[in-house]
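The structure under discussion is supplied below as structure tokens; questions concerning it will follow.
Removed: one protein chain of the complex. Kept in place: all other protein chains.
Naming follows writing order (A and B), and every chain is counted from residue 1.
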Amino acid sequence: MTRPTLLLAARSALALGFFYVVARLLTGDAGSGGTLLDYLVIGTSQGAIYAFIALGYTMVYGIIRLINFAHGEIFMAGAFAGYFVLRDGGLERLDLPQPWPVVLAYLAAVLAGALVSGVLAVLAEALCYRPIRSSGRIAALLTAVGLSLLLQNVARQWPAIGPTQRPWPDPLVWTTLADVPSPADAHYYELRTFPASGGGTVQREKLAVAKGATLAPAVRTRLEAGGDRPLYRKGSIEPRTVNRVIVLLLAVCTGVLWFLVQRTRMGRAMRAVSEDTAAAQLMGVNVNRVVAATFFLGAVLAGVGGVAYCTRYGQVDPLTGFMPGLKAFIAAVLGGIGSIPGAVVGGLLLGIVENLFGAYVSTQWKDALAFVVLVGILLVRPTGLLGKARREKV
Amino acid sequence: MGRLAFRLLPVLALGLLLATPARAADPELVIGVLLPMSGDVATYGEESWNGVKIAEKEIRAKDPAFAFKLVLNDEQSKREQVGPQTKQLIENHGASIVLGSVASSQTMQAAIVCKEAGIPLLTHASTNDTLTEDVAKYGKDVYRVCFKDSFQGTMLGRFAWNSLKAKKAVSLIDKGQAYSVGLAAQFEKEFVRLGGTVTTEYYTSTDKDYTTLVQKVGGLAPEVILISGYYPQAGPMIRLGKTAWKGMPVIGGDGLDSPDLLPLAGETDAKIYFTSHFVATDADPLVQDFVKKYQDAYEGKDPGAMAALGYDGLWAIYHAAKKAAAARGAEKVRPADLSAAFVGLEFTGVTGKILIGADRSPRKAVVVVQASGAFQFVEKIQPE
Partner (left out) sequence: MASLLAAGFQFTWPWFADLLILGALYATLAVGLNLVTGYAGMFSLGHHGFYAVGAYAAGFVVTEWSAVDPGSASGLLCFAVSAGAAVVAAACAGFLVGLPCLRLRGDYLAIATLAFGEIVRIVIENTPRLEGSLGLFVPRVLMDPTGRQGEFRLLFLGIAVVLLAATALLVRNLIRSAHGRSIVSLREDETASELLGVRTTAYKVRAFVLGAAIAGLCGWFYAHYNGSIGPRDFDMMVGIKILLIVVLGGLGSLSGSFVAAFLLIGIERLLTTGVFGETLKEWMQVEYALVLILLMLLRPDGLLGKRELSDLFRRRRGQPTPGRGAP
């Protein structure tokens, strides 16, 4: 067999294997046991999140050769936006059949995350990156590092956010008094009073009901006195569902992105600027606008990833973006920085390899693996798995 | 070379000019308080400080002639901040004693600094045995008002064996925390002695992705899971283990005792138990008295173990200071005298009767708590 044929065969086998794993994830119960398939499934889900972030890195690098160190913090900002929407948005109280209120709440959270991340990225580009675009590599890198630190620490100091981790809001599922089981399970019941017509804050009253206990008569009275105020019970989302949604979201987002880049005018402009900025400008492309659009798109994806990540792990804090950001960056380099399919492949690959390593070799050295992979790929094939080799012109 | 000296000289001169040669003599006792007010385990610091403040108010009301001052420094839950913050308390604020910290790793670092400065250290919450045992490293002026991990770990082992009827355990250890490593070791010793088996897995607080670990542990099918670290990691692990750990009880030490534990763990059916120093649902009248005081001061919130320990900690310092002053006369108490006064100190705190023995720790009861909706009192185990 010739080398190209072998490579083709290997690649096809990998792709088929991957699709099988995804199929099992979407249809079956995989993901909660200790088998190889389960680890592959978790790896895919984790890798999908890396891919979301890696796409942002890769697009920005492709267009202005800048490693946007602050991208991890943009991811974190999106996560926080989603957090506040979920916690205070009150969408769960909509009078719709279950599970629609929860679905809508999460949709709103994802949108909020995407938007906040996008706007933040565009602002960062305009204020910090554009002025130093011509100042050289070191200036660009240091500005990016500085911005990353700035965002992290402003978030830590900001009163509404603070440095400690916050639990991700569990979706509140409303029920009525009649549905409250008796004897009650161990649940937190939260009685919410929403302010009349929009103003003011949400009043919360926590009623902890322990296992085996019935709702005390006094409590019952309090609830009933509220009239038909709905009673909320904390629900939860199955990890399996979360994994499925993440992978599906990635597929959808990648598809949309591909369409934007390949079939629209803006996409063509992006590709032109990425290929040769000077020529593109001479051809009438507004480079500034293209760069801003690129930042926006990359950040939107990161914001979505942020909400997804925090839903999966159950907590959010200002430093959430640091490690995933770094690993996603490694994934982008692995796949070929500047290449969109490379970011997706790199992300998924890193996620899977990391999880397999953690499961079968050692959980402690898992982090080190990512960095070793980075050094490895830089030494063996710096342009990444799917990147093009660049020649230095003298 | 000359140019270098030329540049350094003005800096040195300025320094010498501004520096005061020695600490001004304070008439009052300065108590340096070192706590994690922000960062990973911020609830510990906040609760501790709340407890300390209640004690402060009471002491001032009871004994207005006793002049003392509290200076609070935040170590941000970071080991490398402990050194500078402790040094600041001692050198720049003139502390004669340091109260704190909570996590054993931080307290160890503080103890090293205090040892070099010759200042006693009283920790209200650090349970790792080596703090008071390793005199070469930490000196002989470290005291505590809480129980040690050798006791806590042993009780956990017995609880798992007797009450949970578990024979196979998995121990999850935080490599970066001395508390976690020590507690797990004590648990394993006792559990194995009783006839059980323990498998160990490690995690760190920097790598927050515990999915693989949780899956792995679930795959081992243990009858009890010990998370010997702190709540910021334990909570998310329990959340991730919703399906993988179905039906397996989770136990831990006082590191799990935080109002943030259950919100982080999310909606879960898991049975969670931990050992601690104090729980607000304990019917003991002393406990309820303190709970009422705390609720009045802090808008109806229930006190956690750290608040009770902080309260007891400051009272311990007060008693020791009075004992030292009585021994020396009414002059200002020196750190060495204060330190000596702790040995044999006896009083009743809200966390129980505290008698500081020759090993510089008290023998106290441990409370078993179930985290289900709220923290439920299960039982109180007295030391033999």
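Methods note: a residue touches a chain if its C-beta (ideal position, glycine included) is under 8 Å from a C-beta of that chain, and two chains touch if they have at least 3 such contacts.
Values in this document were obtained by computation on a predicted structure and should not be read as measured data.
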**Report entry** For the chain not depicted, the shown chains it touches
**Finding:** A, B
Query raised in the report: If the hidden chain were put back, which of A:S12, A:T35, A:S135 or A:Q262 would touch it?
Result: A:S135
Report summary line: Out of A:Q157, A:T241, A:Q262 or A:N288, only one touches the absent chain, namely A:Q157
Report task. Since one chain isn't shown, list which residues of chain B touch it in the complete complex. Result -> 1, 3-4, 7-8, 11-12, 15-16, 18-24, 69, 71, 78-80, 83-84, 87-88, 91-94, 105, 108-109, 112, 116-118, 137, 175-178, 181, 204, 206
Report summary line: chain A residues touching the chain left out here are 65, 67, 128, 131-132, 135-139, 141-143, 145-150, 152-154, 156-157, 326, 329-330, 333, 364-365, 367-368, 371-372, 374-375, 378-379, 382, 392, 394
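Going forward, only the chains that are shown with their structure count from here on.
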Requested in this report: Compute the distance, rounded to whole Å, between the mean C-alpha positions of chain A and chain B.
Outcome: 36
**Report entry** In the complex with chain B, residue positions of chain A that touch it
**Finding:** 32-34, 38-39, 42, 46, 156, 162-165, 167-168, 170, 185-188, 208-211, 234-236, 238-240, 312-315, 320, 323, 354-355, 358-359, 363-364, 366-367
Query raised in the report: Once bound in the complex, which stretches of chain B touch chain A?
Result: 38-40, 42-43, 76, 175, 201-204, 206-209, 211-213, 215-216, 218-220, 232, 235-236, 239-240, 242-244, 260, 262-269, 372-374, 376
